[in-house]
Each structure stands twice: as C-alpha cells, then as structure tokens.
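Structure first, then comments.
Left out: one protein chain. Kept in place: all the others.
Chain nomenclature is as follows: A and B, assigned in order of appearance, with residue numbering initiated at 1 for each chain independently.
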Amino acid sequence: MARNRHLQAFLLIAAVAAVQLATMISDTQHYLTQLTMSGYYSLVIIGLCLLIGYAGQISLGHAGFFAIGGYTSAFLTTYDLTPVSDKAFIAFLSRTGMLVSTADLYGGQVLHLHPWAACLIAILLAIIVAYAIGGPVLKLKGHYLAMATLGFGTIVYKVVLGTEQFGAADGISEVPEFALLPGIAVSGKLSMRIMNYYIAWGLVILGVVLLSNLVHSRVGRALRSIHGAEDAANAMGVNTGRYKLNMFVISAVFAAIGGVFLTHYNGGIGPSEASIMKSVRYVAIVAIGGMANLWGALVMGFVLNFLSLRGYFGSYDDAVFGAILIIIMLFTPEGLLRRDLFSDIRSLFGSGKDLEEKV
Amino acid sequence: MKVAKLAVLLLAMTLMVVSPVLAKETIKIGAILAVTGPAAFLGAPEEKTLVMMVDDINKKGGIKGHALELIVKDSGASPEKALSFAKQLIEEDKVLAIIGPSTSGETMKIKGVAEEGKTILLSCAAAEVIVNPVAKYVFKTPQKDSYAVIKIFEEMKKMGISKIGVLSSNTGFGKAGKEQIEKLAPEHGITILVNEVYDKAASDLTAEVTKLKAANVQALINWSIEPAQSIVIKNARQIGFNGQIFQSHGFGNIKYVEAALPAAEGVIFPAGRLLVADTLPNSNPQKAVLEKYKKEYEQKNRGEEVSTFGGHAYDALLILTKAIEKAGSTDKEAVRNAIENLKGVVGTAGIFNFSPQDHNGLDINSFEMLTVKNGKFAVLPEPKAKKK
Partner (left out) sequence: MNIELFFQYLVAGVTYGTIYAIVAIGFNIIYNTTGIINFAQGEFVMLGGMTAVTLHAFLPLPIAILSAVMITMVIGALIEITFIRWLISPSVLRMIIITIGISILVREIALHIWGAGVKALPYFSGTAVSAISIGDVHISPQVLWVIGVSAVMVICLNLFFTYTLPGRQMRACSANRDAARLCGINAKNMVTLSFVLSAGIGALAGCVVSPITYVQYDGGTALAIKGFTVAILGGLGNSMAAVAAGLLLGILESFSIWVMPTAYKDVISISILLLILFVRPSGLFGSKEAAQLKEF
C-alpha cells in the first residue's frame, strides 16, 4: 500500500519533469505558463476532492476561499505603507524585516508587507473563516448545505466586488513577485518561467502526497465511514463533526494557498476568481475526476483548466463545463476516471480495491 | 521625437531593402475581448466590428499588400484568462499588436505583460489609469472618464446646479466614473449629497432614488452601462423626482432609451458623436467616418444598432492600420513609434492626436453633450434654459 503511494508520487514527479523536458525539446516552452496556472487551480481541486469525495460534503463556495487567499495577499503586498512609515508599529515591522520596498511599473517606490508575512496572514485568515463558518455549516445536510456554502461564496464575491480597497470590479493589479527564498520567486516573468512551473507543481506534488497519506490513514477510514453512513459512524464512536470540520479547513487552506500563489504569479486578481461560476467549475472538475479519487481529480483539474486557459473552448467555455457536469452526472455519477476500465488498470498496481464503491 | 523619427526612417529603409521577401507576409493582430460573460455588451460589438473590418481590409488587398490575420480570444471578462491569452498571443502567435481587453480590470492586469513582451496594446477600456502614467506600449481608444465628468459639471454650472446625488453600478465602469466625480466635484463647486453604489444586476432601484429625493438634490448623475441605467430613470420619475437626470457616456444605446420612454426624455449625457451621426452638419470632420461605420455595421449585423463600444474597437484597428501605413513596416517598434506620432486620425470617438505623453490622443471636444428628444438622441441645444 504505502509502497504504491510512493510509486504514484514518484510517477507524478517523473511526469512533471518529463513534461518540462518535452516542452524544452519541442521548443514549446510557452505551454508552461498555462501549465503553471492550472497547477495552482489543481491545488484547489484536490483540496475540494478531499471534502466532497472523502468527507461527502459539497461546497459550492470554494472560490470564496481561493479569493480570501488571493485578495488578502494581494491587498497586503500592494498597500503602500510609506505614508505611515513613522508609526511605531510600522517601524517595528520594518525593523523585523517584515516590510519590503519594491518599485512599481512607473519607478515609484511602494513600501509594503513582505509576501511571506502576507501569505501567512492569508492562510491564517482562511483557517479562521473556515473554522468559523465550517462549524455551523457542516451541521447542515443536502440542499441546506449546498445553499449555505453557495451563500458563503456569494458573500465573498459581493464583498470583493463592493469594496473599494479591493479594487471593486477591477480587482487588484501590480502585485509584486513573491520571493520564497533568495533567487527563488513566484513571478510571471518570462525569465523565471521554468522555475515557476516547478514551484507550482512542487506544491501540487506535496499537496497530493499529504492528502493521499491522509486518506489512507485512520482519518481516511473514518471519513469514508462518514460518507457511507454518518449515523452509523457516529454510533461507532467516530466524532464525525470534528472530522468533517477538519477536512473543511484543510480544503480551505489548499484553496487559499492556490489563491495566494496564483495571485503573485499573475501579478493581480479580479472578482471573477470569487464568482459562483468558478466554484461550480471546481465542483464539476472533482465530479468528472471521480468524486473520491484524488488522482482523477488532479488529472482532470490539470487537463480542463489547461484547455480552458488556452482558450480552446472559445465562447463556449461555461457551456462546456455545464454540459460535462450533466453528462458525467447522468451516465457515470462516479466520475469519468472511476469507470471499471480505470480501476482495472489501477488494480494492476493494487491500489484500486480500497476505493471501490464509495460514492 | 527626432530620434524616434530617425528610427522610423531607418527601419523603413532597412525594410524597403528586404521588402520583396516580406511583402506577402500576413500581419497577425490579436484581440482579447469579453465576447461573453458579464461584459458581453462591450466585447460582442467589438468582436463583430473587428471581424467586419478585417474582412473588408483583406478584400481590398490588405495593408500595403499585407493581409491581416485576426485572432480573437474570448476572455469572458476574467483577468486570469486575459493574462493567459496575452502571453499566448505575444509569445506563440507573435502578434504585432493586441486590441482590447474590453474592461479596465483586465487591461491593468496585462499591461505589464505587454510591456515585457514589447507588444502594442490598444485597450478598449475607459479607465484613466491605463494611460496615466504612460506605459510605453499601452494605448487606449475610448475617451477619458474625467472629460465626461467635466463636461457634465460644466453643463451643471450653466444650469445653476450645485447639489447632486450620484448613483453608480459595481462594475469597473461605474467605479471609474464615481472616482472621477468625487475627485472633480470640489473644484467645480459641486456638492455630492448622496453617493450610492448598486449591484449591476439590480432590477429595481426605487429605494436608491427615494434616498436621493429625500436629500433634495437638484440633479442626479447615474454612472453605469447595465440595464440599471434605464431602471434608474424610470424609478426616479415614478417616485416623482423632478430634478435633472444626467447619465454617463455609457448611455449610448437607444434600446435603453426606448425601454425607459417617456422617462428618458430630457436626460443629458456626454457621448461620442456616433449616436447622432445623421444629424451632424456636413462640415463635421467625423461625419463621413461615423456614417460609414454605422451603415456597414448595421448592414452586416442584420439591423443590430451600432454602439459606441464597437466604435472603440473600430478606432483601435483604424489607428493600427494608419500606423502600419505610416511606418511602412510591420516591425513592432516602428509601428509603436508611428502610433505615438499619429496626428489628426478621424475615428468614431473623436480626432486622435497622439504624442509620447498622451497615449489616448483625444481631447475634451471628443465628447458632445447629447439629450433625448422625442425618443431619439439629439445634440443638446447650446443656449440651455434651466429645466423645471
């Protein structure tokens, strides 16, 4: 079992490297831009997959967490502190190295919070919000749960759209690059493209390994019992409420991290990232990938986002997602990549057994 | 300037030497437009306009023998898609220039990409920040919001109005207008008593206009492009608001006027002259261009009314064509320099006079104050008596 998971992770690493080499050899490195972007979206999707597929809780508001991450980070790293730089607190931040000064597009200097600090605050905020709303929301079931999460997503969307500090309908632009370590930065610059591809997919690999270990642990078994029969699980002494809440928070953190990094990579964020349609797309992709199938969700998340970002669907982008949702749910509610064919292939690796018949 | 001209000349000369090889090369032009999604009212007419123009140019043998190839990408008004498409167009399609995006939010996100990729960006979005401060490769064709606001304030002064209420929608367009109104009001002696932002999908604004009426404002300015702008007028008149109603230059769609008749009668708004093309005197330099565009567009699109938004795309491609002709080459730098030196280009929005400091090229006279008279747009008569 464990060895198989290692094998899967190893295969993923190999695939990521192979793709990069392939683009290098075929001189199609421009694909890396969309590959990087879809990597960050995949991060949201594997987190959501954990929540929908394994804990059995739908969220129609996950773009909200993505936006909380992205907007918090964008706001904190673009808000110019120069006018208040003499205040004691700001001076303290400055001394501790929490502030940096960057040049904007026109050569002016902007004194702002260090992206690392902003990133941590963004994630912390996502955790707090997820705990605060997750508690009561996850007590709900079925349509009520759908409505509550949809409501949360709508609130985040309306707040970013209505708040001037967040740029209202224009969003936030000119977000600086995120220097992870000296010499390594999340940035959309052409010269750093290969590095950013590896940063994005490195995060995805890390995320998928973490989650895959989680679902194969005791926690995972408890989760599947919740999904199967929550009352029975409760009777057996599984604290279902706590498990659900924790999964909700973890998936929110994944979405927020995706938001933070993509915002720095794109150099900005707009309200479309918080829209309900985005949340629905995330759900669609998880559904297509096979609800309780991390790897399926990852593959579909990458493929569909990549195609969409490349503009292959043209003016039918949303229509394509709508049609896919209906077709998959009508004919293969357990997802495209959960068909017998696929589990047959996977059973060759011996890992298909424990996931079967779980939606 | 001199250096730039010299560079153009030099480039033109080098190109003339190699021109036999290049003569038949097609010119690729990218367009990132919100053809669908929340800003489709901008992107859809822009796309139709560009397709129509490119067909036309190619039928006539292209620009100096170069055929045009138009690559339209539908961003659905999402900045992240616009960004991905901009990189694609610049690196893979190696376009000469990008027309669009339709919205200011998207334009601001890809400004840096255009600068880094040294590719001309002709934005169809209105916000002033796009060209102020000037970025080397970024231009825009719609008139500045601030001119529209100043025009309105000047009209107010003539009519003796000083206390106003402002309504705007929560879109980029509404936001930009609201900012300019707030910024420019004090210097024109205007006091804003009520300042409300409503949702772009709002279907009834009675509550908002009631607030305005309660504050006893003399006039109302509404700044939006959505159907809400005619809902505002209707609701205001229904509750018995008697003050003057001003609209932004986004009011230029006769459909909205028809939907709000007779409430729309007497609404005053600044706009380009496209809407009143047929009533312009023959001496007006824009008349020929406007009538031609209007006729062609409405013929091609089965009677769909021409809008000023499509006009912004028209101007963008027109400027690009003129610049390519002037530069006599398809080199990005040469064309960019040529745009910067274009003077007196008659477009749908006005007469463009670019300079290295001004990447918009329009002055305040590109706006005309219009009003609605007998259900049609008409130029506001100059000696204006104060309305009831």
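The rule is simple: a residue touches a chain if its C-beta (ideal position, glycine included) is under 8 Å from a C-beta of that chain, and two chains touch if they have at least 3 such contacts.
Bear in mind that the values here come from a model prediction, so they are computed numbers and not experimental data.
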Omitted-chain contact residue, chosen from A:100, A:155, A:180 or A:219: A:155
Selected residue (touches chain absent from view) among A:98, A:146, A:179 or A:307: A:146
Touch criterion as defined above, residue of B:183, B:255 or B:295 at the omitted chain: B:255
Of B:25, B:182 or B:204, the one touching the omitted chain in the full complex: B:204
Contacting the left-out chain in the complete assembly, out of B:263, B:290 or B:372: B:263
Residue ranges of subunit A at the interface with the undisplayed chain: 52, 56, 58, 60, 133, 136-137, 139-144, 146-148, 150-152, 154-155, 158-159, 161-162, 276-277, 280, 283-284, 287, 316, 318-319, 321-326, 329-330, 333
Absent chain, residues of subunit B that touch it: 36, 38, 40-41, 44, 170, 196-199, 201-204, 206-208, 210-211, 214, 226-227, 230-231, 233-234, 237-240, 255-256, 259-263
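Just so we're on the same page, only the chains that are shown with their structure count from here on.
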Separation of mean Cα positions, subunit B and subunit A [Å, integer]: 36
In the complex with subunit B, residue positions of subunit A that touch it: 30, 33-34, 37, 105-106, 158, 161-162, 164, 167-171, 173-174, 188-190, 262, 266-273, 308-311, 314-315, 317-318
List of subunit B residues in touch with subunit A within their complex: 35-36, 73-74, 76-81, 83-85, 87-88, 91-92, 103-106, 108-109, 111-113, 115-117, 127, 133, 135, 170-176, 197, 199
